[in-house]
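Some chains have been omitted; the remaining ones sit where they do in the full complex.
Per-chain residue numbering starts at 1, and chain names A and B are given in the order in which the chains are listed.
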Amino acid sequence: MPLLQFDLIEGRNPDALQTLLDAAHRAVLKSFGVPKRDRYQIVREHKPSHMMTQDTGLNIARTQNIVVLQITTRPRTTVEKQDFYKTLCEELQTHCGIAATDVIVACVENTDADWSFGHGRAQFLTGEL
Amino acid sequence: MPLLQFDLIEGRNPDALQTLLDAAHRAVLKSFGVPKRDRYQIVREHKPSHMMTQDTGLNIARTQNIVVLQITTRPRTTVEKQDFYKTLCEELQTHCGIAATDVIVACVENTDADWSFGHGRAQFLTGEL
C-alpha cells in the first residue's frame, strides 16, 4: 500500500521499465513516507489506439511517453498528494526523460480494513502494520 | 477526469474501437457536462476466458460484445449517473450495435486533490480547472 497501476504505450524495454518503476517508487517513499518495501506496482502496456489522453482544455500536448498512473491508497493529505505529483514528475523527467506534460495521476482512497498483504489477514487491523 | 477504463473481449478492429470510444465520450459530455477535451479512456482487451460477467439474477444474457466500464470521477449526482447509464447504452446501441444488455458500469468517486493532469500539479486545486 499504496497500489500503483501504470498504463503506458507499449514499447519500453525491460531496463527502461524498471527505471520508470524505481523512479515512481522513490516518489512514493519521499512523499508518502511509507516503508521501503511498501511497493506494489502493476504495469499495463497498450497500443496507441487503446489510450486516449486529452487535456481538459489545459493545452497540454501528450506524446508516446504518456504515463497514466492510478493510485489506490489509505487517506493521504492534500499536501502529500501535491508533493507526490511534483516529485513524481521530477523523478520521471530526470531518470526516464518523461516530460511533466506526459504524467497523469488519479488517486482513489480506501481504509485500513481494505488491505490484505498475505496470510489472509488485514494487517492494518491486526497490528502487524 | 473522469477516467474511463473499458474491459472488452478482444477482436474489434481499430475503427470499431474508435467508434466505441467516441460514443462513450459523447455520453460523458452530455451527462456529466465536462469540457470537450476532458477525455481520458483506456481500453483493455481480453480472451473470453478472462472475463466472467454474469447478471446477479437479473436474467440478462451477455454476448461477446460485453463492455465493462469503470469510471473514476469526482462526485456526480445520482441523476447524472442514471442519465449517463441510459445515454451510454443509447450511444453504444446506435453507433456500435452493442445491446444495452451488454453494458456494465461501475463508478468510483474521488475528490479535487486526487487528480493531476500534467506538470505535477493538482489542477482542481490550483485554480487552473
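A few remarks follow.
Note that in this section contacts are C-beta pairs under 8 Å (C-beta built on N, C-alpha and C of every residue); 3 or more make two chains touch, one makes a residue touch a chain.
This one's a predicted model, so the numbers in the text were calculated from it and none came from an experiment.
All together, the complex described by this structure holds 3 copies of its single chain type, of which 2 are visible.
Here is the rule we go by: only the chains that are shown with their structure count from here on.
In terms of their C-alpha centroids, the spacing between chain A and chain B amounts to 21 Å. Residues of chain A touching chain B in their complex: 7, 44, 46, 49-58, 60, 68, 70, 78, 81-82, 85-90, 100-109. On the side of chain B, the complex with chain A involves touching residues 1, 3, 14, 17-18, 21, 25, 34-45, 72, 108, 110, 113-123, 125, 128-129.
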